[in-house]
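After the structure tokens below, expect a handful of questions from me.
Every protein chain but one is kept in place in this view of the complex.
Going by the order they are written in, the chains are A, B and C; count residues from 1 in each one.
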Amino acid sequence: MSVFTKKDFVSDQDVRWCPGCGDYAILAQVQKILPELGVPRENFVFVSGIGCSSRFPYYVNTYGVHSIHGRAPAVATGIKMTRPELSVWIVTGDGDALSIGGNHLIHILRRNLDVNILLFNNRIYGLTKGQYSPTSEVGKLTKSTPQGSVDHPFDPIALALGAGASFVARSIDVETKHLQHVLKRAHAHRGAAFIEILQNCNVFNDGAFDALTDKASKSEHTVVLEHGKPLVFGADRTRGVRLRSDLRPEVVTLGTGVGEDELLVYDETNPMHAQIAASLQGPSFPTAIGVFTAVERTCYEDDAQRQVAEAQRRTPPDLQALLMRGDTWTIS
Amino acid sequence: MSVFTKKDFVSDQDVRWCPGCGDYAILAQVQKILPELGVPRENFVFVSGIGCSSRFPYYVNTYGVHSIHGRAPAVATGIKMTRPELSVWIVTGDGDALSIGGNHLIHILRRNLDVNILLFNNRIYGLTKGQYSPTSEVGKLTKSTPQGSVDHPFDPIALALGAGASFVARSIDVETKHLQHVLKRAHAHRGAAFIEILQNCNVFNDGAFDALTDKASKSEHTVVLEHGKPLVFGADRTRGVRLRSDLRPEVVTLGTGVGEDELLVYDETNPMHAQIAASLQGPSFPTAIGVFTAVERTCYEDDAQRQVAEAQRRTPPDLQALLMRGDTWTIS
Amino acid sequence: MPDSVSAAPKPIETRESVVIRFAGDSGDGMQVTGTQFTNATALAGNDLATLPDFPAEIRAPAGTLAGVSAFQLNFSSSDIFTPGDELDVLVAMNPAALRANLGDLRPGGLLVVDREGFTEHNLTKAGYETNPLENHSLAGYRVVPIDITRLTTAALKDLGLSARAVFRCRNFFSLGVMAWLYTRPTEPIENWIRHRFKGELVEANLRAFRAGLAFGENTELLPVAYQVQRAVIAPGTYRNITGNLATALGFVAAAQKAGRPLFLGSYPITPASDVLHELAALKQFDVHTFQAEDEIAGIGAALGAAFAGAIAITTTSGPGMNLKAETLGLALAIELPLVVTDIQRAGPSTGMPTKTEQADLLMAMYGRHGEAPVPILAAATPGDCFHMAFEAVRIAVKYMTPVVLLTDGYLANGSEPWPIPSVDQLADIPVRFRTDPTSFYPYLRDEETLARPWVIPGTPGLEHRVGGLEKDVLTGNVSYAPANHEQMVRLRARKIAGIAREVPPTEVFGPPDGELLLLGWGSTYGSIREATRQLQNEGLRVAHAHLRYLNPFPSDLGALLGRYRRVLVPEINLGQLVRLVRAEFLVPAVGFNKVQGRPFKVSEIAERARKLLRNERLEESAA
Partner (left out) sequence: MPDSVSAAPKPIETRESVVIRFAGDSGDGMQVTGTQFTNATALAGNDLATLPDFPAEIRAPAGTLAGVSAFQLNFSSSDIFTPGDELDVLVAMNPAALRANLGDLRPGGLLVVDREGFTEHNLTKAGYETNPLENHSLAGYRVVPIDITRLTTAALKDLGLSARAVFRCRNFFSLGVMAWLYTRPTEPIENWIRHRFKGELVEANLRAFRAGLAFGENTELLPVAYQVQRAVIAPGTYRNITGNLATALGFVAAAQKAGRPLFLGSYPITPASDVLHELAALKQFDVHTFQAEDEIAGIGAALGAAFAGAIAITTTSGPGMNLKAETLGLALAIELPLVVTDIQRAGPSTGMPTKTEQADLLMAMYGRHGEAPVPILAAATPGDCFHMAFEAVRIAVKYMTPVVLLTDGYLANGSEPWPIPSVDQLADIPVRFRTDPTSFYPYLRDEETLARPWVIPGTPGLEHRVGGLEKDVLTGNVSYAPANHEQMVRLRARKIAGIAREVPPTEVFGPPDGELLLLGWGSTYGSIREATRQLQNEGLRVAHAHLRYLNPFPSDLGALLGRYRRVLVPEINLGQLVRLVRAEFLVPAVGFNKVQGRPFKVSEIAERARKLLRNERLEESAA
């Protein structure tokens, strides 16, 4: 296998996102880690739906399918079932994955195909020029909601957990190192790896994640989940998340009679921890980023392939015999 | 308003379910409670998709729509948004609601329209004669899975919680009293009330819930969630559910050094309790029935109607003025 | 004394053909009875055609009209094309079965009933106010009432079976009576019983069957037995096959001949589910079945599989076909091979799921936005489903295009004797994945077929992207250039139109020109063919052509239509093929339409044709 570099993963197509769009940063991180995964370039397939985010495959010089709105998980399922050796990546948006494509998303998660799902959550429909999305906050003023949106949004993490996902994570477009790390973890995970990537749409929803990305405020507004480590955050790492007796989280300040040992020590294999981390929501709580859940579960395509192999072992394929099955009679 | 009785809610159509089907019991309980709700009969609308369960509206003498496969929540949304005063009931199956209709289900839950959703979960596709469904257990042998199904099923309760549902409950076809109670609670809840009703399909998945319904075993295999009460179960009510320090539940026997005060006292407004109750799964745990979650949240149609009213207050509707808006010029 | 087969055998008369229907409650085992009678008949060397008729409900209440299940068989010493218009024999196991089916029994036909089933309770459920066995309303038929339940019980009495178990053997008693009456070979039926049942049920059903045979032999109600001579049938090895099974096998054979895995993405729906069931049980042939969350995911996964290099198919019926439209459009835009099978049922909307119809042809043609042409094939008979499924894969692969294959509920569940093809004689389906990176362009087309290359992931140096946006005519990169779009739209259309070059010339049954051409497609084949034969026998210059390629049409079709004074197009819809040929060839073809969820009777078509020809003569004499 030849050694690839980032530029081998840059396609010859002009990138057509708006200048300043968060998608650029995500593209760069993906292109950066791909050569490091030990997978031959020709074995990568990027599958997307429709949306700004879903233009992604055009820009990555691997195999790719820019499919239809919401349906990338279905297409990816057929690819992965047919060719389990391929490394299949789904790129999707909050509209693509959670509005029209919500059902395919939850089904691929429950089936646990070994694919990586990157959901670019900009909390807006970018490509169609700025309608609110299922992740937009209540009261969002957009072209389609001039008096403010009234629907309670999905929390993509909670939804993925509810669907039984075996790997659930969150990162941020501009957190390049963190994003790379999470991408690699997703690749390493056997099973459906779901990553919500908070992404700034600087044209239609600029600054949606400013609190989490501004140098000044970000350490107060994010907490990084690390397996086996307590939930500590803050510029000087003096704040932490503790569980109350009613199982609800609370933010505490360390030192003021509160020790690190009272904080929740994160266990990414514990589903209750994932629920607690998912429930951390601003402004009173820092937003959690990192790996919420990573548990082992058999992959759909492995089991499906095993059945094929088993059937072949039990009954060697004989087409003529198949056609002749049952009662036959011969006219001569 | 005239006083209705159960038989006013029986339509003139022959019920066409298989003899012995669990659907009969559910129909009877619904017809029983409807007259008790204080709603004029003509204000009820039953909406369903396609499936054995979805034949339900034909048998209830109210307004009804037997729509298309998976789409009942969409149709119900239009009805409820247009006419919030109607009492709208969705009847659906595990295939209808969780396979083809999964997306509409999670969206109506997040939007929190004030409807009642009865999901008849028989863990099989009844109407199409017995293929496995998204709630069938792994390894299910059906016509379409002669070597056993390989997909990890959805837990409808967990999925509804992940979607942000404001009311989530479970009952059982043959638990007539319990079912009536849960149905009434659902009706009383303002917002989307989701009830999973475990239902026996005696033709294609007979006995799926035997452990939970057999006289002999049921008290060992079910625990009834009651707000403010500890999780006690068992024939002689000597067993209970306690939370371990790692937040995972465990079954304990009362008396043997364990007192009721150590058990989880159920709080239906606490999302963590709902998650714990949802995680109780056989054979090592009793299955929880009752109300998992009941929280207050504004209803989509209320907010939507409020915007209409607000707009009308702000700008009295003047059609001619609307047509004349913007630059106009007159040719004479 | 049913056991002592005594006396001289009764006389045997010969019949050319017989139409028989077994009808009973859905719990009465009528499908089994019919199938076994059919197998025995096939082994007896008759030509035959069958028509099962299931109730719409899973388990309708016993004894009701909604619960009636029936199985019809036409067998003959000459060619048979349909299950028959009218019944010579009706076996009715209860009042509901009688009421639901009597209308199809010809005057003077033989009516066998289980007399004991005609209780007050059952009569009421069937909607009879008085017992038809007693009120002379059946005077026009040859009624043979038998106490089937009692006789079966007697035959099984020392087996210690429950009354319910005994009751469930009644169908084999009836089968025995009919097997005697038509001198069917009993061996295959008895063998099947031994194979199929376990424990005492083998003995029970054998006894019931033999009791039926003995009853026939002894009863005075049936003074003669009948025989139907062997038909002259092409040599070969045959089996009975339903359309759905043939469809499944056709796909397996095609994938095997292509040397590729077969991938089915599907969502259950009546009457298509059986193709999924069949294929799910054939994984040893490298068959991968995916029961998807809905029809969109079914076709989406199939398209993914095609991209990855499998022979990809999806199966559904009308309602699901709507949902596949968008992905079908993507498939034709990215030009990947994929077969979409629509096993039509009565619509619109949920319609009548268990009933047949041919009303999805125009949707197959036009049911997508934009200019979105796809080839359309349609099977004519149950066995033909095998060949058309195979052909659909061949075309899809050769032309890098999705193909729509149409069958219907009648073909799906109907069966016919099928000459089993020799695997060696099935043509290979060449699959050549491109692997050479020199001068590679994803949309560089084969000059003859206009197909683009099939390049699968895992091929080094050929990494490329496909998608639904309009593409540059060569590179496949996104292009909004106006002229490029027009070129692509026309190329896609030309590619499909070009398939006509290998559509076989239209076979004509009858004179190459004449007064009338009956033009059909799909499952009306048998009825039209038989009607044509009758008309020809009347000396009329009538021919029949049956289209298996609906898009593109065979290249000789226009000329062919022009050689007949009239073109009549019988369809189980309101006129769909007729619209296509009128628009294409400007011929004044007229439709003959029936939309009742069931096939044409031969007599209906023949009568309509006669009327048309009479009018023609009238017009001429008036002119």
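By definition in this document, a contact is a pair of C-beta atoms (placed from the backbone, for glycine too) under 8 Å apart; a residue touches a chain by one contact, two chains touch by 3 or more.
What you see is a predicted model; the values in this text were computed from it and never measured.
Looking at the complex as a whole, the chain kept out of the display touches A, B, C. Note that of C:Met321, C:Leu426, C:Leu516 or C:Ala531, the residue touching the chain absent from this view is C:Met321.
Of the listed residues A:Val47, A:Ile68 or A:Met81, the one in contact with the hidden chain in the full complex is A:Ile68. For the chain missing from the display, the contacting residue among C:Glu357, C:Glu416, C:Glu463 or C:Glu530 is C:Glu357, taking the whole complex into account. Between the chain not shown and the residues B:Val15, B:Leu37, B:Val65 or B:Ala211, the one that touches is B:Val65.
Checked against the full complex, the one of C:Ala56, C:Val143, C:Leu201 or C:Leu444 touching the unshown chain is C:Ala56.
In the full complex, chain A touches the omitted chain through residues 14, 16-19, 50, 52, 66, 68-70, 99-100, 102, 125-129, 131-132, 134, 143-147, 203. Summarising the interface, chain C meets the missing chain with residues 56, 317-319, 321-323, 325-326, 329-330, 332-334, 342, 344, 346-352, 354-355, 357, 359-360, 362-363, 365-372, 467-470, 480, 482-483, 485-486, 489-490, 492-493, 573-574, 579-580, 582-584, 586, 588, 594-598. Within the complete assembly, residues 11, 13, 40-47, 50, 57-58, 61-68, 71, 73-83, 85-86, 103-104, 107, 304, 307-308, 310-312, 314-317, 319-320, 322-332 of chain B touch the chain that is not shown.
As a convention for this text, only the chains that are shown with their structure count from here on.
Distance between chain centres (mean CA atoms), chain A to chain C: 45 Å. If you average the CA atoms of chain B and of chain C, the two centres end up 40 Å from each other. Rounded to a whole number, the gap between the C-alpha centres of chain A and chain B is 29 angstrom. Across the assembly, chain A contributes residues 103, 107, 304, 307, 310-311 that each touch 2 or more other chains. Within chain C, contacts with two or more other chains are made by residues 283, 293-294.
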